[in-house]
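Note that one protein chain of the assembly has been removed; the remaining protein chains are unaltered in position.
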Amino acid sequence: MRIVNTTQVPRSLLHYTLKVAMIGCLIFSGCQSKNEPQEKKTKVVTIQVKGSDTLVNVAQAWAEEYKKIAPSVDVEVSGGGSGVGIAALVKGTIDIATASRNMRPEEVEAAKRNTGKDAKEFTLGYDGLAIYVHKDNPMKEISMDQLAAVFTEDGTFTKWSQLGVTIPNVDDDAIVRVSRQSSSGTYEFFREHVLNKKDFKLGSRDMNGSKEVVELISNTKTAIGYSGMGYATPAVKMLHISPKTGEPAVPPTIENTITQKYPLARSLHLYTLGQSQGAVQQFIDWILSAAGQNILKENGYVPVQSTGN
Amino acid sequence: MPMTNNLDPAQRFTKTEFVVRKERIQSITKVLFAVMAISMIIPLLLIIGYLFYHALPSLSWEFLVEVPKKGMRDGGIWPAFVGTLYLVVISLAIAAPVGVFAAVYLNEYAKDNWFNRIIHLAVINLAGVPSIVHALFGLGAFVYAAEFGYSILSAALTLAIMTLPVIIASTREALASVPMPFREACWNVGASRWQTIRAVVVPNSISGILTGIILQVSRAAGETAPVMFTGAVFYKAVERGELFPYQLNEQCMALSMHLYTVATQVPNVKESIPYATAVVLLCSVLLVNAGAIALRVWLRNHKKW
Partner (left out) sequence: MNDMSESDRLPTLPKRSVVSMAGEKLLEFIIRLSGISAIVFVLAIFFFIFREAAPIFFSENFNLVKFLFNAEWYPTSVTNVRYGTLALTVGSISVTLLAMSIAVPFGLGSAVYISEFCSPRLKEALKIIIELLAAIPSVVWGFIGLTVMSRTIISLTGAPVGVNLLNGGLILALMSVPIIVSIAEDALKAVPDSYREAALALGATNWQVVYRVLLPSAKNGLLAAVLLGIGRSVGETMAVLMATGHAVQIPHGLLDSVRTLTANIAAELGEASASSDHYHVLFLTGVLLFILTFAVNLTADFVIRGIRRK
C-alpha cells in the first residue's frame, strides 16, 4: 500500500496557520479582557455623535470637514433617530446627541439620575419639514387639515380626487402615502404637529431614510410624503402649506422657516451632558461658527444665525 | 448495438409511435430544464452587467482608496473598505480556530450517539438562524450584557458566531474525505489520535479546510444586518489610504452598511456612487469565492488517492 502525502507545502502551511490562529486567539483573549488596546495613537480623541437621521448627513459633513481642521480628532457619526441618540446620551455612552425634537422632561431627569449631569442643549439650526409630491402633480398647496385627513388613522382621504386634484396619465388615483419608520424624530414631529398626536393610517410606505422618501416620490406620480426640505430634488415638488383650509399657503423657504410662518418649521438641536470640555466643546463651537453653519446651509437647512448671506 | 441479422432494417428500426412520443417528451423536457437552468444565470449576468454599466463613471483605484467627500456625495469608500477588512480578519481569527476544532471533534472524536447528534443539529440550526436574529443576539449579548458597547469587537464576535457553521461544514467535509486506511495506518505505528490528526488527516485535507475559511471570509464581508446594530457607523473620519484607522473598542464603517446608507440615506448623491459601491462589494465577495473554487479544483487535480 502506498500512501502518498500531499507534499510538504501544505504541511508547513498548516503549521503556520495553526500557530498564527493560536497566537491570534491568545492575543485576542488578552485584548478582550482589557478591552482597551490603547498603545496606539494615544493622542487621538474620538467624539461620538449619534441621533437624528435628519441631521446625520450634516453631522457627517461636519465630521469630514473637522478632520481637516483638527486631524487629531476622530468623529464617529451614527444615525438611528433622535430617540436613540438621546437614549444613548442618557446612558452616557456618547458625547453628542443630535435631535430634531426637544428632549423630553423625563429624559432630562433620567440623564441626571444616570450620570449626575444636566443635559445641555444647543440649537444649531432650523429645518422646514416639506411635503413632497411628484413634479407632475398639479397640486400647489395643501392645508394642515387636508394633510391630517390623508395621513391620520381615521382620515377619510384616500384618493386624489377627494383633494380636488387630477393627476395626468394615471389610471389609479389612490394616494400613495410615504412616511418614515416610527420613532424617527421626523415621524414624531409630523405626528405631533399634523396629526395632533393621533396615529398614522397603516399601509403607508415607511421609509428608513429621508432620502428614500424623496426617491420613492420621484418615481411615483400618485405619492405624497414628508421629509426635510434639504432633501429636495428636481424630480419632486414641495407643496405650500396653509395652516387652515382657506388661509393663504406658505412656501417652505428659509425666511418663512426662521420666522416660523411656515407651519412645519422646527429647530434642530445638539445635546451634551454637563458643560462639555476640550475637544467636544471645540467641535461644538466650530459647528456654531460660520464655517460649521455654512455646511448646514449647504445641506439645505437654515442656519441659526445669519452667516453673512 | 451489434444487430447483424438480415431482416429489413427499415422495419426493424422504424420508431413506433410510443418511442416517438417518448423521445419527443424527452427532448421537450431537456429543453425545458435547460431553459430553467439558463434563466437563473441570465439574471446574474444582466444584473452584474447593469451594475457595472452604471458604476463605470466612478470605478477607479482612486474610488477605493479615497475617503468619502462632500457629505458622502463624492469621493471614495476607503473607510468602509478598511472597516470591512477589520471585521473580516477579526471574525476570522475567532471563527477559524473554533470552527476547525469543532469540525475535528465532530469528524475525528465524536461517536455516533445522541449527544453528538444534538451537536450536529445545533450546527445546522446555527446555520439557519436568520441574520437579523444574530444581530439581536449580538446586541443583547456583546453590546449590552458583555458591555463591549457598539464596537468592532462586538460586531466581529457576532459575525464569527454567524459564520462558524460555514467553516464547520466545509472542514468536516474535507476531513471526512480523507480515507480511513490513512488513519488506521498511522495508528498502527503507535501514533496517538491527535498525532494522527496533525500528521495525516489535516495535511491531507488542508485545501478543503482553507476553502471553508475562504467562504467564511466571503460571507462575513457581505453581511449587513449583524454589523448594523453592533458596531458599524454611518461615518467615521479616516485618512485617505490609512491602513490602521480603527481600534477594537471603536466603531467602524463597513462596506455593506455603507452601500445601504448611500442607497437610502444620502441625498443628491452622484448616481454612479452607490452602484460603484455595490460593484466593489460584489466583486470582492465573488473574487474571494472564485479563489475558493480555484483552490478546490486544484485540490481535486492533485489528489493522489
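Just so it is clear, A and B label the chains in written order, and each chain counts residues from 1 on its own.
Basically, a contact is a pair of C-beta atoms (placed from the backbone, for glycine too) under 8 Å apart; a residue touches a chain by one contact, two chains touch by 3 or more.
Note that this is a predicted model, so its numbers are computed, not measured.
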Kindly state which of the options A:Val176, A:Val194 or A:Val214 is in contact with the chain not pictured.
A:Val176
Have a look at B:Ser207, B:Thr224 or B:Asn249 and name the one touching the chain we're not showing.
B:Thr224
By the document's definition of touch, the residue of A:Asn208, A:Thr233, A:Thr253 or A:Asn294 touching the omitted chain is A:Asn208
For the chain that got dropped from the picture, name the residues of chain B it touches.
22-23, 25-26, 29-30, 32-34, 36-37, 39-41, 43-44, 47, 50-51, 97-102, 104-106, 109-110, 118-119, 121-137, 139-141, 144-145, 161, 164-165, 168, 185-186, 188-195, 199-200, 203, 218-219, 221-225, 228-229, 256-257, 259-260, 263-264, 274-275, 278, 281-282, 285-286, 289-290, 293
Across the whole complex, the chain not displayed is touched by chain A residues 1-5, 8, 11, 79-81, 83-84, 86-88, 91, 170-172, 174, 176, 181-184, 187-188, 191-192, 197-200, 202-208, 216, 219-223
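Rule of thumb we're sticking to: only the chains that are shown with their structure count from here on.
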Whole-angstrom distance, CA centroid of chain A to CA centroid of chain B, is 33
Residues of chain B touching chain A in their complex?
67-72, 90, 93-94, 96-97, 100, 148-150, 153, 181-182, 185, 200, 202-204, 206-207, 210, 233-239, 244, 247-251, 261, 264-268, 302-305
What residues of chain A sit close enough to touch chain B in their complex?
1, 3-6, 10-11, 13-14, 17, 21-22, 24-25, 28, 31-32, 35-38, 40-41, 46, 48, 53, 56-61, 63-64, 66-67, 71, 73-79, 93, 207-212, 214, 230-231, 233, 298-300
